[in-house]
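My structure is below; once you've seen it, I'll send some questions.
The other protein chains are all here in position, but one chain of the complex has been omitted.
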Amino acid sequence: MLKFLRRNFAGYAFLSPWLVGFFLLAIGPILASLYLSFTKYNVVRPPQWIGLEHYFYMFEFDDRFKKALQVTFTFVVISVPLKLIFALGVAMALDKGIRAIGWYRALFYLPSILGGSIAVAILWRQLFNYEGVVNSVLSLIGIQGPYWLADPDYALWTLIVLAVWQFGSPMLIFLAGLRAIPQDLYEAAEIDAAGPVKKFFAITVPLLAPVIFFNLVLQMIEAFKSFSGAFIISGGSGAPLDSLLFFTVYLYNEAFSFLRMGYASALAWVLLLIIALFTIVAFWTSKYWVHYENERG
Amino acid sequence: MNKLNRRHFLGASGSVLALAAMGRPAFAQNTQIRHFWWGNPERDKRTFAVIDIYNEKTPGVTVVGETLGFADYFTKLTTQIAGGNMPDVIQQGYGVLFEYIANGAVVPLDEYIGNSLDISKIDQSAIDAGTVDGKFYALSIGANSHMAMYNTRMFEEAGVVPGETFDPYAYTYDELAEFAATIKDATGVPGTDDNTADYQNFSDFVVQKGAMLYNEDGSYGPTQEIVEEYWSTWEKIRNAGGTPPAQETAGLAGVSELSQMGVVTGNTAMTYLWSNQLVGVQSLMEDKLGVATYPNTPDMVPGSVIQPSQFVCLTRDSSDPEAATAYMSAFVNDLEMTKVLGLERGIPSQSEVRAALQPDLTEVEALSVEYFDKIQGSTAALPPPPPSGSNEVEQTFERLAVAVLLEQRSIPEVASDFLRQANAILRRA
C-alpha cells in the first residue's frame, strides 16, 4: 500500500488540479448531456425518459442528419490536410533568416484573430459574390467563376478556403516545434551533402512528428466541431440547400431554435463517438510514425 | 451574495467594478426586478434611462436592466429557462412568444389587471394579440406590419412614380413585374428583390388567396396549388427581368442581416421587410427610402396583418410578480417614460402615448406612422397564434425554395415535398 502510494504520489499530485476540475466541473455536464440524449427535453419542462428513440429516429428518418454528416466529413477530409500543409510550409518559411519576422508571424496569424466575427461574414460574401474579388481574379486567367454562395456544389469550398486561410494556430505550433529541432543535425546532414528534400524527410519530419501528430489530431477534432464560420456565413441555417449544414450548425438549430435539447444531445454523442473513433485510429497509427525523445533508447 | 463573491474574488478589480456599478443602488431589502431585452446602442440607452426614471419614482423597488444583441438573446434566455433563472420581465417577439406560453415559461397577467397592471388605454387589437385561450399574457410595446421599402432615387431615375405608375398601397404582382423591369432597364439595378424564398411574402400570398397559414385544428393551411402558384408568380417576375439572377437570390437565402438586404447593398431597388425595420434600414443608406405594401393579386384581398413587433412578458421565475407587473404597466403607460422610449421599438399600442409622441417624430418615424394610417382598414384579421413547429416550417420553406431558384427540381415537385415536410414537422412538434 505504502509502495503504491509512493509510486503514484507524484503523478497524482501533479494531476490533482485537473482531477478536481474534471470531477467538479467537467464530467457532470458531460454525463448530463448523455442522460438528456435518452430524453425528450424542451428546456422549459423537465426531461422525459424515452430510451433510444432519438437514436432510432436519427438513423432511420432524419435525412438532414445524414446530410450534415456528409457535409462535415467532406469538410474535414479536405480542409484538414490543406490547412496543415499550408501551416507547415509557412512555419518553415518563417523559421529562420527573415527580418521583421515577428510582424510576419502576426500578419499570418491575423485571419485567425478575426475568426468568426461578423466582419468576416460580410467580407466573405463580398469576396465570393458573383461579381466579387475571387471571380474577378479568376476571369483574369480566363475562368468564369460560379455563384459560389448559391451553388450547393461550390458553397462548401468557400468555407474550406476560410478554414485554410485561418491556419494561424497550427502554424504557430509548428513554429515552436521547429525551434526545438537541434540545428547541428541539419549541419551534419549538409556535410553529408543532403538536399533540402532529404533534410526535410530525414530530420524535420521525424523530429517534428509529435507536433505534426498533435496538429493533425486537434485540427481534425476542431474541424468536426467547426461551427462559427458556417453559422455566420449561412445565416445560421446551413443554406443553400443544406450544403453548409455542418454537424454542429444542425445541432445548434435543434437545441436552440427548435428547443429539442434531448435530440441535440443525442446528435452530440454520435459526433463524439465518431470523433473518438478517428482519434483512436490516429493514436494507433502514431505508433508507427511518431517517436518520442523520452522513449528512445 | 453573488456580487459579493465576485468583488471579493477579484480584489482590486472588484473595486473598479463597484465604481462602475455606482448609480445602481443595490440595497439588500429592495425588491429587485430584472428586465431583459434585445437591443442596440440607442435602445439600450433609452431603456436604461427609463429604468432610472422608474427607480427614482419607486422607492423600495430596483429595476435592473440586462441587454444583448438579438442574435444572442434567445440563446441566453434558453439557458436561463433551463436554470430556472429567467429575468422577471422579458421582451418577446410575435411567434416565439406562443411557444413560451404553451410551455408555461411565460405566465398569464389576468390577476394583475386593474391592480398593478393598467391596460385600459391599450388598443383592443394589441390586447387580443397577446391573448391565448382567453388568458392575457403579453403587453404589446410596438405595432408592426409587412412593409416594402424602395430606393426613391432609383425609382425616380426610371420614371416610376408612386401613385401614378403604381399605387404603393395596392399594386399587383403583374404591375410589379412591369415596373421592376423598367427600373432594371433604366438604372441597371433590378427593380425588386426576388421573394421566392421569402416566407413572409408567402404567408401574405396564402391569405390573399383566401386560405390560412394554419387551420383552426393547427394543421398546415396552404394547398399544393397555392404553393405552386406562389412560386410561379415570382418566376414570372424573374423572367420579366426585374430581379437579380436567381442564383444571386439563392445565395442570400436564410440571411436576415439588414446590412445584406438588396436595397442596402444597392443590388436591388426594393426589399420586403417589417415596418419596425424601416429606421434601421434607412440608417444604412444614403438614398431616401419610400414605403409600400407587399404586392397583391388582382382581387386585392388583404394579406398582411398588423401585429405587435414586441411584447413585454412576465416569466414564471419572477419572485415578485406584483412589482414586476407594476413596472411593466409604467413601461407602456407612463408618459414620462414612454416619451424617452419614443418610437424606437415601433408604434406604441397605447393611444395617449401615441398622441404625446406625435409632435417630435423624426422624418423616418413620421413616414412609418403615415404608413400605418394608410393601411388601417385594409389589413387581414390576426390569425390565431401559430402552433409549435411553425418556426421550423418557415426554415424548411426557405431551404426548399432554393431548389426552385436553382431550377434543380420542378415547382410542383418542390411544392409537394415542402407540404410533406411541413406536415411531418407539425406532427412531430
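A and B are the chain letters, set down in written order, and residue numbers restart from 1 in every chain.
Operating definition for what follows: a residue touches a chain if its C-beta (ideal position, glycine included) is under 8 Å from a C-beta of that chain, and two chains touch if they have at least 3 such contacts.
Convention: contacts and distances are computed from a predicted model.
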Identify the UniProt protein name of the omitted chain, choosing among "ABC transporter permease", "Transcription initiation protein", "Heme exporter protein B" or "LacI family transcriptional regulator".
"ABC transporter permease"
Among B:Tyr112, B:Trp274, B:Phe311 or B:Phe331, exactly one should touch the missing chain; which is it?
B:Trp274
In chain B, positions touching the absent partner:
1-3, 5-6, 9-10, 13, 16-17, 20-21, 24, 34, 38-45, 48, 64-72, 75-76, 78-80, 82-85, 256-260, 264-266, 274, 276-277, 279-280, 283-286, 309-310, 344-346
In the full complex, which residues of chain A touch the absent chain?
4, 7-8, 10-22, 24-30, 32-33, 36, 43, 90, 93-94, 97-98, 102-115, 117-120, 122-123, 126, 165, 169, 172-173, 175-177, 179-185, 187, 190-191, 207, 210-211, 213-214, 217-218, 221, 224-225, 227, 247-248, 251-252, 255-256, 261, 264-265, 267-268, 271-272, 275-276, 279, 292-296
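As a convention for this text, only the chains that are shown with their structure count from here on.
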I'd like to verify one number: the distance from the centre of chain A to the centre of chain B, where each centre is the average of its C-alpha atoms, in whole angstrom.
37
Interface residues, chain B side, partner chain A - complex
74-75, 78, 81-82, 99-100, 103-105, 245, 247-257, 259-260, 389, 391-392, 395, 398-399, 402-403, 405-406, 408
The residues of chain A that touch chain B in their complex are 42-45, 121-122, 125, 129-130, 147-152, 234-242, 253, 255-259, 261
